[in-house]
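Apart from one protein chain that is not included, each protein chain of the complex appears where it belongs.
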Amino acid sequence: MVLSIIRPFYMAFAHLFKTTFTVKYPYEVLRPSERYRGRPMLNLERCVGCGVCVWICPNKALNMVKVGDLKLPQLDAGRCMFCGLCADFCPRIAMVMTQHYELAEYNRKSLIYSPERFSQPPKQFDGKLMSVKKIRKHFGVTHG
Amino acid sequence: MKVRWGPQHPVSGQWSFFLDVDADVVVGMEPDVGYTHRGIEKVAENRTYIQDVPIVERACIFDAGNFVFGYVEAVEELMGIEVPERAKFIRVIVGEMSRIASHLYWLCLMSIAVGLETMLMWPVNDRELFLDLLEMLTGIRLTYSYFIPGGVRYDLPAGFREETERRMDYFERRLKDYYKMLYLNRTFQMRTKDVGVLKQADAIRMSVVGPNLRGSGVKIDVRKDEPYAAYDQIDFTVPTESEGDTYARSLVRFHEMEQSIFIIREALKKIPSGQIRVNVSPSVPKGEVYSRVESARGELGYYIVSDGGNKPYRLKMSAPSFRSLLSLPQIMRGVPMADVPTLYMSLDLIPLDVDR
Amino acid sequence: MDSRCPITAGKDNEGVVEMTVNIVEDGVAEAVKANFPDAVSEAKTQRRGRVVITVQKDRVVDVALLLKERLGFDYVTSVSGVDYPNRNEFEVVYHIWSISRKILIALKTTVSKDDPRLQSLISVWDAVNYHERETHEMFGIDFIGHPNLTRFLLPEDWDKSPPFRKDFKLPTEPR
Partner (left out) sequence: MAAVGFLGLFLDFLFSMYFLELLLKVVVFPGLMFISLFAMVVIWFERKFLARIHLRIGPLHVGPMMGLFQPIADFLKVLGKEIIVPSNAHRTMYNLAPILVVTISGMGLAFIPFGPSPSVMSIKNWVIYYTPFNLLLILMFFTIRPLIAIGAGWASNSKFSTIGALRAAFQLLAYEVPLLISIASVIMLAGSFDLIQIVQSQSKVWFIILQPIGFLVFFVAMMAELGRRPFDLPHAEQEIVFGWPTEYTGIQFMCVMLAEYIDLCVGSLLITALFLGGWLGPAFIPPIAWFLLKSLIVTVVIIMGRGVFPRFRMDQLLDLGWTVLIPLALIQVLVVLALAQFAPWILPNVTLGG
C-alpha cells in the first residue's frame, strides 16, 4: 500500500527530465509525410475540364466555372474534406494533393480557389527551427 | 434537485444528462443526445458507394479506421468479391492502430475524469506515435479514407515496417509506465473499484458492446466470433475481466492495447506480397447484408440494403456507443455525484458516435 | 453449449464445407417455420451465420419470444427501418445475435405506411429501447407498448416529416 502511494511520486520525478513532446508550432514546423493530403492543386496544362472530379467529390466542394473557352474546376476549401478522391479519379492526373495545410482565411470568400489560384503551388516548408529570441525579431510579437 | 450536466460542462462532451440528485446521490439520469446528429445514414443514401467512404468514417473520427472497415466489408460482401491477402493484412494493421489511438484517447478522458492530469498528457503525446504512422501510411492523421471497396488505396511505404517496430518497442515501455502511474495508483483504484458494477446478466440484457461487455466477463469479440479480413490468421487472445466495475473495464482496454501491439507485429510478420486492390464495378448487385466489425468501442454493425444501383438504398449504422448508452442510466443510479464523470468515461461513450 | 458444427472452412473444398456448415442456421430457420407455419412467410439461411426470417407484423412478439426463450437469441445488435415507397410500406428489421450459437438472425416485418404501428419488442429484449426510439423518430413508426417513445436524436422543434423516409429530400447545398 505504501508502495502504491510512493510509486506515482517516483514516476513523476522520473519524467521531470525527459524530453518534451511539445512542438512550438508557428516557429517550428513539422514536415508532413510524403503522402500527406493537404489542399488539392490543379495542373492547368493537363486539365481538360472533363468534370470527373466534380462528379466524384462527396461534399460538392468542386464545381466547374467557365474560364475562357474551357470549363475548369474551382475549389471551395471550406467544404473540402481532403479525401483525395478527385486526385485518384482524375484521368489525366491533373489534380494532385499537395502538402499544404495552413489554409486559414479571414472570410469565406477567400476560401474559394478560382482555377488560377487553384493551380498555384503552395509555398514550400522550410521546417527550420527558430529560437524564441529570433522569433521575436522575426515576428515582432511577444505573445504567441 | 435537478442538475443539467452539459453541454457546457468540463467533461460532458457534446450532449447533456438530466441528473436527478438527492443530496449527493444520483437517483435518476436521462441522457439528452442529438446535439451532433448529422444524419450520416441519410447522407450516405445520397452518395455513391465510393463517396460514402469519407462520410461514414466521420461518425467517429477517433476510430475512423474501424468505422470504414465495417463499411467496406459490407460493400464487398454485397459485391461478392474477395480482397487480396495483402490488403487484408494492411487493413488489420490500420484497424489495430486506430484501436490503440482510440483507447489512448479514452485513457486521457478517463484520467481527466478522475482528476489526474498527468495521465491526460502522456497518452495524448504517445497517441502521436500512431497518428504519425497512420499519416505515413494513409496520408491523413485522423480520417484516412484509406479503405475502399476492393482493397486499400496505397501500399505500405518504404521504411514503414522498421518505423513501426521502433515505435512499438517504445510504446510497450510507455504502457508499463501507464500501468504503474494509473492502474497501480492507490487513489485510482479507490475511485474505480466496485464503482458502477455491471453484472454479466445485465450486460447481456442491455446488449452493451465491446470492452464494457468483456469487463463484465462475457467473451464476445467479433474478431474471434466471425473473423473478418486477416484476423483468422493471427492468434491473439481476447482479454476479459469478471468484476464488471470501472476498474475492470479500464483493465480490459489496457490489455487490448497490448493485444493490438501483438496483432500489428504478427501482421507485419505474416504480410504476403502481392496486389493491394482489385477493380470493382461502381454498381452493386441487389441484396442486403449485415456486416460486423469490432471497433475500439465494441461491435459495429452495418446493415446495407442495395437496390442494384450505385448508391445504397439504405445504410444503417449500428454504432457501439449508441448501444452501450442504454446501460449508463442503469449504472448511474445510486452513485455519488463525484462518480458521474468516471462512469460516463468508463463506458467510453462518444457523443459523435451516439448521434451519427 | 456450443452447438456449432466443428468443421472449419478450408480453401480448396469450400463448396462442400458450405453445405455441411450451415446445419445450425438451417435448423433455426426450420424451427421458426415449424412453430409458426402461418405467420412466417420466409425463413432462409443467407450465408454462414446469417438467418433471415420474415414475419407478419401481428405475430412478431410471439416469434421473438420463441427466438429468445427457446433458441437462445439474447443479444440485440440493431433495429433498422427501411422505407419502400413503391410498396407503400416500411420494413422493420431486428438483428439479434445468439451468443451461444454464434448466429445473427434478421427478424423482418413490414408495416403499412398508412398505419405505421407495430407491437414493441421491449417486453422481449430490453436492449431494443433506444433503437426503437430512434426508428420511431426517423421513420415515424409507432411502437405500441414502448414506455418512452419521445424525442431522442432530433431537435425539440423538429416539425418536418421523419427525416429518413424517402420522401424527405436533403437540401442539395447545405450551409
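A, B and C are the chain letters, set down in written order, and residue numbers restart from 1 in every chain.
Operating definition for what follows: contacts are C-beta pairs under 8 Å (C-beta built on N, C-alpha and C of every residue); 3 or more make two chains touch, one makes a residue touch a chain.
Every value quoted in this text rests on a predicted model; they were computed, and no experiment measured them.
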- Write out, one label after another, the shown chains that touch the chain missing from the document. A, B
- Query: Which one touches the absent chain: B:Gln14, B:Asn46 or B:Asn125?
  - Reply: B:Asn125
- Contact set of chain B toward the excluded chain (per top definition): 1, 3, 9-11, 24, 111-118, 120-122, 125, 185, 187-188, 190-191, 336-341
- For chain A, enumerate the residues touching the unshown chain of the complex. 8-9, 11-12, 15-22, 24, 132, 142-144
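Note that in this section only the chains that are shown with their structure count from here on.
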- Task: Report the inter-chain centroid distance for chain A and chain C in whole angstrom, where each centroid is the mean of the CA atoms.
- Result: 44
- Query: Whole-Å distance, chain A centre to chain B centre, using C-alpha means?
  - Reply: 26
- So chain B residues touching two or more other chains come to none
- Considering the complex alone, what residue numbers of chain B touch chain A? 47, 50-55, 58, 118, 122, 125, 128, 132, 135-140, 143, 145, 153-154, 157, 177, 180-181, 184-186, 189
- Taking the complex as given, what residues does chain A use to touch chain B? 1, 4-5, 7-8, 11-12, 15, 21, 32-37, 56-58, 81-85, 88, 97
- Note on the structure: As the complex stands, chain C meets chain B at residues 49-50, 74-78, 80, 82-83, 93, 95, 99, 102, 104, 106, 125-127, 129-131, 134, 152-155, 163-164, 168, 170
